[in-house]
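To keep things clear, I will list the structure first and then write my remarks on it.
Only a single protein chain was left out; the remaining protein chains are all shown in position.
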Amino acid sequence: MSYNSFGHIFRVTTWGESHGPAIGCVIDGVPSRLPIDEADIQHFLDQRKPGQNRFTTQRQEADQVKILSGVFDGMTTGTSISLVIENTDQRSKDYGDIKDKYRPGHADYTYMEKYGIRDYRGGGRSSARETACRVAAGALARKILGLGIQVKGALVQIGDKKINQDNWDWDEVSNNPFWCPDKEMVPVWEKYLDGIRKGGSSIGAVIEIHAIGVPVGIGAPIYAKLDSDIAAAMMTINAVKGVEIGEGFNAACLTGEENADEMYMDEDGRPALKTNHAGGILGGISTGKEIVCRFAVKPTSSILTPRKTVDKHGKDTEIITKGRHDPCVGIRAVPVGEAMMACVIADHLLLHRAQQG
Amino acid sequence: MSYNSFGHIFRVTTWGESHGPAIGCVIDGVPSRLPIDEADIQHFLDQRKPGQNRFTTQRQEADQVKILSGVFDGMTTGTSISLVIENTDQRSKDYGDIKDKYRPGHADYTYMEKYGIRDYRGGGRSSARETACRVAAGALARKILGLGIQVKGALVQIGDKKINQDNWDWDEVSNNPFWCPDKEMVPVWEKYLDGIRKGGSSIGAVIEIHAIGVPVGIGAPIYAKLDSDIAAAMMTINAVKGVEIGEGFNAACLTGEENADEMYMDEDGRPALKTNHAGGILGGISTGKEIVCRFAVKPTSSILTPRKTVDKHGKDTEIITKGRHDPCVGIRAVPVGEAMMACVIADHLLLHRAQQG
Amino acid sequence: MSYNSFGHIFRVTTWGESHGPAIGCVIDGVPSRLPIDEADIQHFLDQRKPGQNRFTTQRQEADQVKILSGVFDGMTTGTSISLVIENTDQRSKDYGDIKDKYRPGHADYTYMEKYGIRDYRGGGRSSARETACRVAAGALARKILGLGIQVKGALVQIGDKKINQDNWDWDEVSNNPFWCPDKEMVPVWEKYLDGIRKGGSSIGAVIEIHAIGVPVGIGAPIYAKLDSDIAAAMMTINAVKGVEIGEGFNAACLTGEENADEMYMDEDGRPALKTNHAGGILGGISTGKEIVCRFAVKPTSSILTPRKTVDKHGKDTEIITKGRHDPCVGIRAVPVGEAMMACVIADHLLLHRAQQG
Partner (left out) sequence: MSYNSFGHIFRVTTWGESHGPAIGCVIDGVPSRLPIDEADIQHFLDQRKPGQNRFTTQRQEADQVKILSGVFDGMTTGTSISLVIENTDQRSKDYGDIKDKYRPGHADYTYMEKYGIRDYRGGGRSSARETACRVAAGALARKILGLGIQVKGALVQIGDKKINQDNWDWDEVSNNPFWCPDKEMVPVWEKYLDGIRKGGSSIGAVIEIHAIGVPVGIGAPIYAKLDSDIAAAMMTINAVKGVEIGEGFNAACLTGEENADEMYMDEDGRPALKTNHAGGILGGISTGKEIVCRFAVKPTSSILTPRKTVDKHGKDTEIITKGRHDPCVGIRAVPVGEAMMACVIADHLLLHRAQQG
């Protein structure tokens, strides 16, 4: 049992509060002799970093990662890898207001009830700041995946505005501040989010993550299913309320004829699936097609409209969450979703090796 | 690492193939001195049992459970509880046809690729028959929940036909063969499913599970979140392709004002949430409101229309899945979903005790 | 957390009470396509079986194992393997006497204090009968070890009578009822144990287990050390009070010069150790030399001399443990120790594969 760890063999343990001295993680089970340095990790951290445009929180964090163990002469040694990121922009004064009041939609109340104490500064442990550690771990996971397996994510819905899947262009994703793969949707979201932001409001989103190049046979029945591990991983990300694989909830509307992916022998003489309704996984094991996962992120509950709540003394009151917030936290969840997918696939690759005779 | 186990402290390990001599499970971590007998478990198994009406497979299984250990003088002893259910109606001849061909949408191909061998009889380990073990384990879990916590499930969507939530009536659920809580939807589904059945087709569904009476403070951050464990548990059920908590995917369409549940001091002088968009969980910890989870079940891929596929010798071919099948496997997933929810909540109740000082 | 499971990837979960309907285990993580049948397992169970000579309990158990899952067409399928052994000679009447009294040296009192209930029949779950499941699991583990790795055990001490290591002859082990590798010690033990047996007493013993052919590099630092896992495994065997590797406690008396194994390049041009004070393990990882483990088994507390004790009603009383007992339970611990060693090595072989790049 571990409350702050995930993964079976590739196992990540995270620690740290939003406004403590630092956050970090320990990554266990990484095979030896993988080349890695801080820049490799920093690359992904920079993608998640806040304050990069007007659609993400203006909190400024250098988010500089340091490797404290497990790497020697530029290579992993097979021992536990400790990564640390110092908290540099803590501005604790911003948060003094929430010391006693429970912010609706946040974990303030439930943490207090569970533990009888909470680090209220910036949400403490429940802050999305923790996800920086996941992104760092994801960079290690990608080293295990190697060049053959790519993990990529995109934002596919903000509010009720969904992208047109026919316009999907991976190259477009890095051209806009939304990780949007549909060029035509970018100006729509831009305008829409500006309205949300100026109104001091927030809005939800849906993220889609693909793992490309995963060979057939990765994963395991029954309780270590690849899709179950992906669902668990995504649902641990702050504010995530739903996860689906392939057709997902739409599968409820399909008939057996529509949903099952027919098979054929491909040009290389290998069995293959014609379609990918299954999202790359059958019986918990990869089919060789792209693994496709979507998850829904709720709107942040930090908004400028006063909301009714209670304080820790048991009094009814109101709260306005001042400070610097994201109008759509889903945007910054893209690299986090990618990282979690990379970690799960890496973990199952290692597990797969263990079972090979 | 365990491929066939789930849970942290309340831990269930299942075994058995669809057409082997028996299936069963071992349940570890059950506190001692809980009164239990085979009839308590049988009650729930009978709910899941196939062949009870024309909308579920006509496979006839007595599904009689036997307790082989861990219970003495009608009470749990704190040691591991072994439950066994013999397979009595195996009719292996029905399945001879699928010995060499991979059924589209089933795990035949992925199991073969992963293991290089598979028990093709009735899907072997990948058969939904395994879920009987979960239902049995769920009966034990409910003993831990006691009378104060109830877990109940319902079917809320078949194909694109969703119930009207305003008509929700828990008492109605046991009055129809669909676990439908909306009286008005019953005849609609009845007619619709008859069409599906007669056409030899199948259709997907959505199930909703409620846990009522869970006190505030159950669950844990960050990677043992209650919602993450629920998502993982549901996603391990055969044919499940999506899981959501509270507003779920709909949260993407909501603003922060709409989605966050405001708080107030209730009549007992306790903090409480006015609404339940969160589905009873914030920051991975229960809020004291009902826990609400939905999951989507794909249509079974066993249909009477011939489908293109390949065989294990690498030849293109066609397959018709004869035999006895469910037009909507989602129906029988309701007691399974209930059981998984009961197991997760029971597990977290035990974990919660461990953390209390 | 699992109370009734051991192993990381090769994971065994046992269940069953001494006088319940059956005992058994579920073995998870076994690679597919290993040939196995019931006879392979029975072979090892027969070695452990009681009642084979006058030095072991006269309890008669057929100890017939049945495979209920995970094996198809004579080969493992990669799914969980369920093994069951029925309890046929239960004679519960023999044990009625101990229903209310706590036998000194047994777990009666501690189980009752922990659980508030106990299956007193034959010791219930705390009976050494549980070790039959370990022996069965060990048979599966040996399949993973293959022909290249052999696990063999011997009894090296009964009371204060130790074998002469210089007389060690593996072939002798199966020639006597004691698993004694020293031909000269056999008649000594025979006479000594006859005295113990006739006096209704019992005596402790030391068992030594060797794993031969384990390649260098198996195991892992820091908390998955091969020696740590071996120590844990042996210490879970009933009545074991001490475990040591290589020189073990004798290492306390040695100097660095005496104890460290010097190295040289062997005839095959491979690094090698001249001696094996380390018992085949350095830093938790195998050295390529034989792995050597010893463990001490206490005398059974079931003896014919009346002993002072208390009953569950809180009264001082006396007890004589009638029934059928072993004068030296250490004898039957030899195949159990072998099985545990085989399981640990098999588990680490699988783990090792996972880490290979």
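First chain written, first letter: the chains are A, B and C, and each begins at residue 1.
Operating definition for what follows: a residue touches a chain if its C-beta (ideal position, glycine included) is under 8 Å from a C-beta of that chain, and two chains touch if they have at least 3 such contacts.
Just so it is clear, the model here is predicted, and its values are computed rather than measured.
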Pick out which of C:Ser2, C:Ser32, C:Gln47 or C:Thr76 touches the chain that's been left out of the picture.
-> C:Ser2
When the complex is taken as a whole, what residues of chain B touch the one chain not shown?
-> 1, 9, 29, 31-34, 78-79, 221, 350-351, 353-357
For chain C, which residues touch the unseen chain?
-> 1-6, 8-9, 14, 102, 104-107, 109-111, 113-114, 125-126, 130, 157-160, 196, 201-206, 216-225, 227-236, 241-265, 269, 271, 273-274, 278-279, 281-288, 296-303, 305, 307-310, 314-316, 330, 351-352, 355
Where chain A meets the chain that is not shown, the residues are 1-5, 8-9, 11, 13-17, 20-24, 26, 28-29, 32-33, 66, 68-70, 72-73, 75, 77-82, 84, 111, 114-119, 124-125
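Following the convention adopted for this analysis, only the chains that are shown with their structure count from here on.
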From the centre of chain C, which chain's CA centre is farthest?
-> A
Euclidean distance of C-alpha centroids - chain B vs chain C, Å | 39
Approximate Å spacing (C-alpha centroids) for the pair chain A, chain B | 26
Chain B residues counted as touching two or more neighbouring chains | 1-5, 8-9, 14, 114, 125
